[in-house]
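For this view, one protein chain was removed and the others were kept in their places.
Each chain gets a letter, A, B and C, in the order it is written, and its residues are counted from 1.
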Amino acid sequence: MNLAFSPEDHAFRAEVRSFIKRELPAEIARKTRDGDELTKDDYVNWQRRLAARGWMAPNWPVAHGGTGWNVVQKHIFDEELAFGYAPRQIPFGVVMVAPIIIEFGNDAQKAYYLPRILSSDDWWCQGYSEPGSGSDLASLQTRAVRDGDHYVVNGTKTWITYAQYANLIFCLVRTDPAAQKQRGISFLLIDMTSPGVSVRPIVTIDGGHEINEVHFDAVRVPVENLVGAEGQGWTYAKFLLEHERNSTAGVAASFRLLGHLKELAAQQRVNGKTLIDDERFAEKIASVEIELTALSYAQLRSLASEHAGKTPGAESSFVKIKGTEIQQAITELMMEADGYGALDPATRSALWYFNFRKTSIYAGSNEIQHNIIAKRILGL
Amino acid sequence: MNLAFSPEDHAFRAEVRSFIKRELPAEIARKTRDGDELTKDDYVNWQRRLAARGWMAPNWPVAHGGTGWNVVQKHIFDEELAFGYAPRQIPFGVVMVAPIIIEFGNDAQKAYYLPRILSSDDWWCQGYSEPGSGSDLASLQTRAVRDGDHYVVNGTKTWITYAQYANLIFCLVRTDPAAQKQRGISFLLIDMTSPGVSVRPIVTIDGGHEINEVHFDAVRVPVENLVGAEGQGWTYAKFLLEHERNSTAGVAASFRLLGHLKELAAQQRVNGKTLIDDERFAEKIASVEIELTALSYAQLRSLASEHAGKTPGAESSFVKIKGTEIQQAITELMMEADGYGALDPATRSALWYFNFRKTSIYAGSNEIQHNIIAKRILGL
Amino acid sequence: MDFSLSSDQLLIKESVDRFVGDAYGAERRRAIVAGNEGFSRDHWRTFASLGWLGIALPESQGGFGGSPVESMILMEAFGRGLVVEPYLPTVVLGGNALAFGGAHGDLLEQMIEGELLLSLAYAEDGSRYDEGLVETRARRDGDDLVIDGKKRGVLFGAVADKLVVSVRTRGLSQDRHGITLVLVDGDAPGVRRRDYRTVDGGRASDVVFSGVRVGPQAIVGELDGGLAILERTLDYGIAALAAEAVGIMSVMHATTVDYLKARTQFGVPIGSFQVLQHRAVDMLMSLEMARSMCYYGTMALSSSESDPQRRRALSATKVQIARSGRYVGQQAIQLHGAIGMTEEYHVGHYFKRMSMIELALGDVDHHLRRYVALGRIEDRAERPPDVAPPVAAESFA
Partner (left out) sequence: MDFSLSSDQLLIKESVDRFVGDAYGAERRRAIVAGNEGFSRDHWRTFASLGWLGIALPESQGGFGGSPVESMILMEAFGRGLVVEPYLPTVVLGGNALAFGGAHGDLLEQMIEGELLLSLAYAEDGSRYDEGLVETRARRDGDDLVIDGKKRGVLFGAVADKLVVSVRTRGLSQDRHGITLVLVDGDAPGVRRRDYRTVDGGRASDVVFSGVRVGPQAIVGELDGGLAILERTLDYGIAALAAEAVGIMSVMHATTVDYLKARTQFGVPIGSFQVLQHRAVDMLMSLEMARSMCYYGTMALSSSESDPQRRRALSATKVQIARSGRYVGQQAIQLHGAIGMTEEYHVGHYFKRMSMIELALGDVDHHLRRYVALGRIEDRAERPPDVAPPVAAESFA
């Protein structure tokens, strides 16, 4: 048993770290650190640098442009990106639609879409949720009716991150309303520049604009944009969920947030000393730091089990729940630390807090994640 | 609007206080304060003094020996008893069976049983729960089969407080197994000295013996011991639950426990000062004290609404949940305060903590209380 | 013991409920918040005409002789309506400071008539929530005081005609004596403001004082004797915030329960899921604990209790309000799901205001510390409070 990272792992980490140091534009790093909104150009700028190094899609098979890294290397890569203040990976293309195209798409789809993801020529977004279907995704209502060589799509998708940047959207649509709930759903790729597609911004309570509603009004989509077989869309979406690697970026980002909190607390004064030297506040920070340490170790254990060939199971639910609880705890403390400064949007402390309330809601609410663990792990 | 207690209320409080000071034997007060087990004689001794003063059954109609107090006076009475370290009221006779006999019993039952409760000649216990029916009380299996002038009772009742002191038990028994779940249940009074009744002590994790299992093996019970009509037992039990006054003794007892905690913390040393002067620990005590203050005010509000003629509703569930949470928080702090002393049963600190885990389980678990509020108040 | 609201109080409650029901609402509020001043002068005139601006002030000072209960009734309704008008800074903080100071009857009259807006400038960069830690200095120059320093988080500082400013006239920054309250015109020479929209839909300013000169008549109360007035004023502020918070929580709770009943997923209302039911129950309990403490704190203001006891009661109140408010607010968002995160839905605005109330006039840590410190002077054997509460029209649970 050798419990430390290998020398090769350390060398790899150094390589990634120096790459980031060399390639990441300072202004992008600053925006990431301060929580400023990144522009589409910022993301594309960074993605093209990754692509030039061959690191755009570590999760893909080597044949399609993947890196061939093992799980430990992927973990190190994620961690270094987060600590280096690189922009977060926008998952919709690389992590979400690509694996489905690779697994279920035809050769033409692979040949066309995959290179364009690597090159950042396309920006994808995800059209799953609808106003009436949140946790109960399978109740979706967006219709795609076959009309010659096209599907005609009508409906509304919502909570779509960065739809304003995207030129393509992958959607779950209902192609057979007569079929049983999950069976009538298909997986369709839609060009957002098609007539009848409109995007309505949704501003969140922190004042930010990341999410949108997308309306389809008789949008004509070529049948070749169907992935796999009609009626199998639900299966494909589920395949992705079950094989989704438990990203380690969240934990690293929390360590980063924690650093932010400490800086803030070091600037505030209470009773004639800095807030970080106030025993009470320091212990609150310590409590969350200890939880985060535990989570980071839990994640390494999960990594180890994946390394040993086990399919990741409910670990991702576990990490989702604890990870978001910790993120929320940190941002609560950021707001608290800031005192009267929190009133002022310029300090952002309250805005971090408001924004992070979403984390226990999105990507399967924490309640849904509890249901998943109860069912899949505990058999309840 | 006059927000203070009236001069009459204050006078009443003084009267109760001086009665307790005069009548309560010092050794009984000491046992109550220290959490020592009280003997049956201790209880009876105190009850007879209350009875002599006419204060044994404040909740009864005056005609049967009640006091005629309004809700505020009852509140003051409960509070003074708790603060004066009087033994807690054993509810099974005075509060539980008596109102049912008064409401649904026949004249012979009233004439026989009520005076014997006032005089402490009888000690009652409650036979509701069974090993297989806890929260789902209506699933009870104890059978009472009519045989001439008797019922023959077979079955097991459990979690019976002070069965070892009792000579009478009131039971819910199934008289009609064919009837719908709640409909076949009757309310039966059973002499515990009857042949076939056996009591098995149950020791709890704090080492105490308050609860028991009671077995009925072909116990013959005269039919005149049936209260009201056959098959109506469930209705009677529910009547009691719905009219049960929200006892204020729990809150007062928590203030008393809190005093205990403070004494303990004042004796412990940490970092060269007393634990109660340690900011961190003092704030933990303060937090629970603030919650308790809020609860005491919530209870006064509930009292006010009862005073104004409203039937108490889910307030009792509210007070049950918050009250037990607070009690448990206090006893957790008692164990914590005691440090290595908690290992030693002689200090009792860990035993208080262990014992109080029961409070969120008994008398309708806190989960059940949540269900009740969700349904009755929120309409969910 | 008489628990009911008086008929006058009932009238006030009806009128403010009507105002909040008729004149407020998400759309109108949005327009007010987006506007230039961040509040409606029309509404302010209504407040004046309904007598709300002097409702709790003594008749001897031109007020209507009400008690803190009247203020509680208004603030709770303002919370329900998410009313942004500067009632807290002008009436509760500014007005009470002047009233406790015992002079400036002319200004109070103007304020009561709606012609004078006030604010309180007490917090500093280095003070956090401690009103006794004052580094803004005022040096004597003849009969005048000349002020230099900086205050933060001055609510609606941009529209305040006059600021009540805590300044140090003696001693060092942490001395509890030597603090004086002075009135400064909002546009006095040497006053510089940075105004901003606050994250909860209000307005605030950071205010710099550079050689600002005021005459002796500007002193509120006694020279060097401002701290007791300031403390009492802030306690009144806490009680008002508590009532506002109760109003806010009650809306968040009711909205959430309605949503649980209306929203269906998996073919059933989500309110049929036990976990969400229990969460809604815990929200209700948090709300009722907060409401109880709101009454408790309000009673403590008008009781004849000594200052430390009053301050301790208000610290306890603030702790409970903040804890309840955080739970109710966070769960309101969580149980609504994504819709709760959007600016267009109303629950997020209540959440944001509640979050700022959590911090305003001292957060949980500050007040727990104060509660403990004040407790050391008391007997350690506790009993519950020996007064009974009022029953407002909101009945229990």
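Assorted remarks:
Definition applied: contacts are C-beta pairs under 8 Å (C-beta built on N, C-alpha and C of every residue); 3 or more make two chains touch, one makes a residue touch a chain.
Values in this document were obtained by computation on a predicted structure and should not be read as measured data.
One chain is not depicted; across the entire complex it touches A, B, C. Only one residue from A:W69, A:Y112, A:F239 or A:F255 touches the chain missing from this view: A:F255. One of A:E103, A:D121 or A:E279 touches the chain omitted from the figure, and that residue is A:E279. Only one of the listed residues, B:P61, B:G207 or B:G379, touches the absent chain: B:G207. The set of chain C residues touching the chain not shown comprises 273-275, 278.
On the side of chain B, the interface with the absent chain consists of residues 129, 133-136, 139, 158-159, 202-205, 207, 211, 268-272, 275, 280-281, 332, 335-336, 339-346, 350-351, 353-354, 357-358, 360-362, 365-367, 370, using the contact rule stated above. Mapped onto chain A, the interface with the missing chain covers residues 1-6, 9, 72, 79, 83, 251-252, 255, 258-259, 262-263, 266, 276-277, 279, 282-283, 286-287, 289-298, 300-305, 307-308, 310, 313-315, 318, 321-322, 367, 370-371, 373-374, 377-380.
Convention: only the chains that are shown with their structure count from here on.
Separating the centre of chain B from that of chain C, both taken as means of CA atoms, is a distance of 42 Å. Looking at chain B, residues 279, 283 sit in touch with two or more other chains. Listed for chain C are residues 276, 369, each touching two or more other chains.
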